[in-house]
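Only a single protein chain was left out; the remaining protein chains are all shown in position.
Labels for the chains are A and B, by order of writing; each one numbers its residues from 1.
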Amino acid sequence: MLADALIVVAKDLRIEWRSRVGIDQLVPFALVVLVLFAFALDSQQTVLAEATPGLLWVTILLALVLCVQRIFVTESAPGLTDQLRLSGLDPAGIFLGKALGVFIQLLALEVLTVFGAAILYSTRFGSVGSIALMVCAALVASVGLAAAGALYGALLLGVRGRETLLPLLLLPVVAPVLIGATSAFQAALGTGDVTSVQGWRWVGLLAVFAVAYVTAGIFAFGPLLEDT
Amino acid sequence: MRSVVHLRDAVCVLGRFPALAGATLDVGAGEVILLQGPNGAGKSTLLRLCAGLLPVQSGTAEVLGHDLGTDARQVRRRVALLGHGVGLYEDLTVTDNVTFWARAAAGDAGDVAAAMARVGLEARLADVEVARLSAGQRRRVALAVLLTRHAELWLLDEPHAGLDVQGRDLVDRLVRQAAKSGVTVVVASHDLDRSTALADRIVSIAGGVVTDDVDVRSGRRGEPAGTIDDPESADAR
Partner (left out) sequence: MTSIDTGLRAAPKTVDAPTPAPIGTGSRGSRILGVITLALTGLGVLYGLVISPPDANQSNAARLLYIHVPSAIVAYVAFGVTAFASIMVLWKKTETWDLIAASSAEIGIVFTMVCLATGMLWGRPIWGVFWTWDARLTTTALLLVLFVGYVALRRALAGNPNRAKWCAIAGIFAAIDVPIVHESTTWWVTLHQGQTVRLLGESQIGGTMLFSLLIMMVAGMCGYVWMLIIRFRVAFLAERVDETAFDAAIAERRSEAEKSRAVPTIATSEAQ
């Protein structure tokens, strides 16, 4: 299962490396969204500084939709699903590989958006402890986002109108991640009234979400790829 | 239990459409079968069914000794399908594609170079992205992928389509070599001159059922549901 996952993720990262859709399109997209938030909110940066954690994670959720879209569009070329089912790859392995691909791209995106926000919204980072909280929250949240994203991406692989259905199905499901990750970042940045102890509790909730969707994916992916 | 493909009144439904409306066919080990019939007759569906990719609505369908209704997954690892869609990643190079599918099928890296050489893919194409290849070149890559699978049953859907004369000769050569080494081959084709020279038996299909089954050498019309003549002997030409 893990070996199959590595084969799949190596292939996806190679596709990303060759096509550079992530670097050429996803990263600029995330930065544009950050700038749009600044236009919409204010130029005085007080509201922006207050709202930074939420804006960051909304940006990441929007980018997640595009990232999932992209990583499954490559699988929709004629004949590919047939070959994938004939290949002998373990469906759970394919799921883990796909999720890992989304996870890696999301992490890269998160690092860049946090830097973008630091510059555009003048974010002030706190102590080492709060930075550790941010890193942990981002890692655990990304696992959950990637798993849920890979699940819904595969579910909609053969569906007409999947571009519009994906956000409708995926975004409500990941709402708890938005709440949890935002609150954890608020604790770390000291923008809300969330204490750092509460911040770590949110990381726990994010972990529950991640475990639930990784497990669901491992079990659901076989039936998903099968025809009835 | 000698037959590689064993279909009895197999019905296969695509959506609501009965693409196979009760097909009966037996293919023995090492045989080369030409599947012919008009467009929309059910040739591609028959091939995908034999690959274990489609559900059997009713009737019997066994491939390589496995019932497709219960363990299609066992069948899939042991067959190779060349379909209309070539099944390649546009953004990856030729080598990347062949390597990925070879690794997925648990083949080793030595196969990749050998397979690419056998289908005549020049070294200069090895690092070209598939998106930049012509239709014929893509089919050659798909053939290379097929070779790395070391399958016991080849299911070729219009293998000659889009290929130049050398490419068509190459397909014929590969089929003959495969048959000689014991691989069973089912070819769906409109290129009858070429495929007839290749095949042991010609099976006609129309309206989702097998309508005719002719042994090429004896000219004898076999019952489509009948016995298999000389499964051992490869084509004598």
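Methods note: contacts are C-beta pairs under 8 Å (C-beta built on N, C-alpha and C of every residue); 3 or more make two chains touch, one makes a residue touch a chain.
Here the structure is a predicted model, which means the values were calculated and not measured.
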Exercise for the section: Specify the residue from the set A:45, A:69 or A:198 that touches the hidden chain. Expected result: A:198
Handout entry: Contact with the hidden chain (one of B:29, B:161 or B:216)
Key = B:216
Problem - Residue ranges of chain A at the interface with the undisplayed chain - result: 148, 151-152, 155-156, 158-162, 165, 168-169, 172-173, 175-176, 179-180, 183, 192-194, 198, 201-202, 205, 208-209, 212-213, 216, 220, 223-224, 226-228
Fill in the blank from the handout: The missing chain sits against chain B at residues 9, 11, 13-19, 21-24, 34, 36-38, 41, 55, 57-59, 192, 196, 202, 204, 206-212, 214, 216, 219, 223-225
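As a working rule, only the chains that are shown with their structure count from here on.
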Problem - List of chain B residues in touch with chain A within their complex - result: 48, 51-55, 76-77, 79-81, 83-93, 96, 100-101, 103-106, 129, 142, 145, 149
Problem - Footprint of chain B on chain A - complex, ascending - result: 4, 7, 11, 14-15, 18-19, 74, 77-80, 82-83, 85-89, 227-228
